[in-house]
Structure formats: structure tokens, C-alpha cells
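All protein chains but one are shown at their positions in the complex.
Now for chain A:
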Amino acid sequence: MSLRSAKDPNYQKPLTRLIDTAAGPLDLKGHEAEGGYAALRKAIKDLKPQDVQAKVKEANLRGRGGAGFPTGIKWSLIPMGPDAGAKYLVCNADEMEPGTFKDRLLMEQAPHQLVEAMAVAAYAIQAQTGYIFLRGEYVVAAERLNKAIAEARAAGLLGQNILGGPWSFELYVHTGAGRYICGEETALINSLEGRRANPRAKPPFPQIAGLWGRPTIVNNVETLSNVPHILLNGPTWFKELNQGKTSDAGTKMYGVSGRANQPGCWELPMGTTARELLEVHAGGMRGGKKLKAWLPGGASTDFLLPEHLDLPMDFDTIARAGSRMGTGLITVVAEDQSIVSAVRNLEEFFARESCGWCTPCRDGLPWTVKILRAIENGQGKTGDIEQLSKMTRWLGPGRTFCAHAPGAMEPLQSAIKYFRDEFEIGIVCDIDSAKPDVCILPAGLPDITTDRDLAQKKAS
């Protein structure tokens, strides 16, 4: 049997080089034959925990969960030393961002890669216990991860005194109960503790007081999966994986969903353009339709337009264009799809997934949904668009307890910005058919209706 890594001789696709979806994931033996767990051996045998941290920091690995926070800096905030006590490493595998399915691929097809990555990362922060907080519906991933963990434990790669050294690390898979908010790291921690999945107030940040009140690092699946490769090949190699397309380091799991010919997920150099994703990898728009708008990386990112397709997909460039790269898995909207319906669909999701803790999110999102439904059904009222615009402000950053509602407002605000006419179509003139001479104004507007106003309304 030929080695899977042979298809990537230059080590340009570290995350997926061992993936063969037809053949399925490698077991421990196969994985080790491909160089698996070499990074863990190297770390434990040759490197101090701080050295591992330093390499990750130097590699400029940024969080792949959506926020792009530098992983090395996150790790450097955790207390180290003999008195640091119990610490935890948590893998955020609660992949519930609509349109996002990259972590699933990595966990189902390369479970040992994540197990090794967690061991290495845990070694770097000297955590004794790790949890993979896994989306409940990822049944296959759960099964494969648990199998990989059992194999690794049996081989002495997890558990007590790993590889004969002084350090011990236990790793567990914890499956979630299906709440989007568990992707928020502090809500995830609450859920892991058996409490309601409400986000926590910060500070304290999890690095100081996280799981069970102890220092905790929460990293995304894709982020962690990069770590062993950085250790084996060095920060410079990692930085150059982007092939000069951008300043952000590494590769990125990109993807396309929506009305594309071949939706999918691919590991590509960081900074690949959305046009390449859509036109080369996803085979262009289905049925020859034109692209109307696209979400760069999940439901909680602002819509961008076809004119933005040539921007490199990295954290800072997409931010400058007025959106966020998010998870990097784009969702495309075709020219004949209603932007109002698309947004209504997204907001229904966000309203349902609110944890119910803070007022603007809990009560503002359902109101937003109801207005959008009214507009979608041609029953919008004068003032509804203004009300939606207000929502985007009142549910924005700093107004709410966490980033859930601000994220929900991103597609809404950009949809209004770019496609206001589609919203206006849904607003009816508020004339009561039974009393055509009475103009019913939406609540809140001063009643100064005159005959001339009425005539104007009728004329329009």
C-alpha cells in the first residue's frame, strides 16, 4: 500500500494530506506510518512546553474558528509553572455555523491528527485533561475520535506518563446537545460543566478561570490540527504555506455551499480568492445563474458582492471589505434568490439559537424575524426597514452580552445596505381597504396625514 502522504510530497496541504475519503481514516498504525505522532514524540523528548508555545506564536497561527485570534498569544496568557495547578485544554468541535463543515471533514477523516494535536497543545500549556466538545450530530466523528483516543491511550500516547515522561494527559469526547451557542467558548465551558449554555462574563477569560474555574484554553479543531505540523516543519514553513497570497500564515480549509455546481471543502493556501473557490473548485454557479451576493464565512458574516470576489480570503482583507472571513466557508446566493428570504432564514436560525440570557438578543431577534416574515409576505409596514436598521444598531457589539446577536445582525445590515429595494418591495401602503380615506400610519409616526399625503401615497 502506498503512503497517502506521497500525494503531497512537498508538504503543502498539512491538514488533508493523509485524508482519503474513499478509504476512510487511518488507524493508529497507519497514521504513525505516515509520520503521525512524530510531533508529540518530538515535543515530549526534545522540547520544553514553552518552546512549543514559542513555535506556534512564531508561526502566527490564527484561530480558525472565525475570530482569527493569534493562538500563540492565547496560550501565552495561561499560568505556567509547578504551582499552576489543574489546567484544561478544550477543543471547540461544536461546528454549527451554517454553511460550515470543515471540522467535520478533519475529525471524520483524520481523527488521529486531532488527537495528536490536542496532546501536543496540552503539553505546550501543561494541561492534564482535555475535552473535545463535539457537535452532537457528528455521530461518525464521535465514533472515530473515540476509537482514535482508545488506540492512542493503549499505545501510551495518552494517559499516565505519556511516552514514559513525567507528563500525563487524559482526553475525552463530550458530545453536545445541539446548541449553536455552545460554539461560543464560554457557553461551551458552561455546557461542559453541565450548566445552561449561557456565555460567561469576561474577564475572567478562560485562560485565567475557565472550565471548573481553572485555567483553560479553547481552540478550534482546524487551529489545533495545524499544531503538530508546525512543530515538525517549523514556523517558517508554515508561514510560507500561503504561497505569498497574503500575510496570514498557513493553509485554510475553504469551502463553498449554496447554489454552486460542486459545493465542497478544500485545503488551500491562505489568501486564495473567493473567485477561485467558486469558479475553479466549486465549478461556478449552478444553472449558469449569476452570483448576487455571498457570505464569506458563515451566517454571522456580512454579505459581500460579486465585485469582492477577487479579494484574498484572509482575516484582515475581508474585514476591510466590511465583512469577516469567519470560518472561510462561503455561501453563495444566486440572482433569482430573494435576499429577504435568505436573511429571514438566517435570522430564524439566530433567534432560535439565542440562549435567552440578554434582552436585545432574546427579544430583539424574534421581532426581527417577524418583521422579515411580514416583508417577505408583502405585509411590511412603513417604518419596518428603519426598525430593522435600528435592530442592527441595538443588537450590535457592546449592546449585547456576547457576539451572537451582533453576528446575527451582520447579514441583515449588509443585506439592507446592498439590497434595500428588495426590502421596499415588501412594504405595503398602509391603506385600510374598508376605509380608503383613512391612512393608517405605523405606530410611532405622528398622525399628520393630510389629503395631499394620502393622494401621494395612492399615486405611488
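The rule we apply is simple: a contact is a pair of C-beta atoms (placed from the backbone, for glycine too) under 8 Å apart; a residue touches a chain by one contact, two chains touch by 3 or more; residues count from 1.
In this section, contacts and distances are computed from a predicted model.
Not shown: a single chain whose UniProt protein name, out of "Electron transfer flavoprotein subunit beta", "NADH-quinone oxidoreductase", "Peptide/nickel transport system substrate-binding protein" or "Na(+)/H(+) antiporter subunit D", is "NADH-quinone oxidoreductase". Among A:337, A:359 or A:389, only A:359 touches the chain that is left out of the view. Between the chain not shown and the residues A:208, A:232, A:319 or A:428, the one that touches is A:208. Even with one chain removed from view, chain A keeps its contact list with that chain: residues 179, 196, 200-201, 203-204, 208-209, 212-213, 351-360, 362-367, 370, 374, 381, 383, 387, 390, 394, 398-401, 442-444.
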